[in-house]
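A quick write-up on the structure given underneath.
Left out: one protein chain. Kept in place: all the others.
And now, subunit A:
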């Protein structure tokens, strides 16, 4: 292969005048972390609500949860972001659409919310499965103790179910971070976006993407380690997930 390797490129000034190429990648990393964190918060909250709804006795709640999950899970994330960013403002009333378009940092908010909703469908499925895996007797026993449905979920079902699904949730968290790369399609210059800019400016494509890969791996290693600690910290001896 006839490629001119230049690892020193990271310490050369970038043509945007914002420091070195490394600074450019790091600013992308910060944006990736921000987007990933906000998306994960949205995914966890919305996903938990929808997941619980799918297990409730109410038919209406079940169908809502079912429709929500199928809607967000069955469309490619890339398409969803495109719809949120380009199509939604066009179908809204003109003034609302215009407000949405002129929102500062519109790509960031669209990406965080869009990825958040997409991942929430996956969290909902996990939680649904987690609650479903609990013995039916648990809910009955809670009712027998005189707990309301809300209390049964709050004190018995959810603490158990969340502990069971914590390992798969770690994967979903990692997926959320990786999925932020799709935000490049709506002009968010996160880590992948900056790596692409770097290769366009300097033509040092392999260096740019090697650095991006390493940064993604580092971030994900931190997340995995943190989640391991969390798992150990909340484990209850004697339970399915306890030691």
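Here, a residue touches a chain if its C-beta (ideal position, glycine included) is under 8 Å from a C-beta of that chain, and two chains touch if they have at least 3 such contacts; residues count from 1.
We take it that contacts and distances are computed from a predicted model.
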item	value
Protein name, per the UniProt record, of whichever chain is missing from view ("Amino acid ABC transporter substrate-binding protein", "Cytochrome b5", "Coenzyme F420-reducing hydrogenase alpha subunit" or "SufE family protein")	"Amino acid ABC transporter substrate-binding protein"
Residue among A:104, A:135 or A:238 touching the omitted chain	A:104
Options A:11, A:155 or A:206, residue touching the unrepresented chain	A:206
Among A:6, A:143 or A:213, the residue in touch with the chain that has been omitted	A:6
Residues belonging to subunit A that touch the chain removed from view	1-6, 15-17, 86, 89-90, 98, 101-102, 104, 106-107, 184-187, 189, 193, 196-206
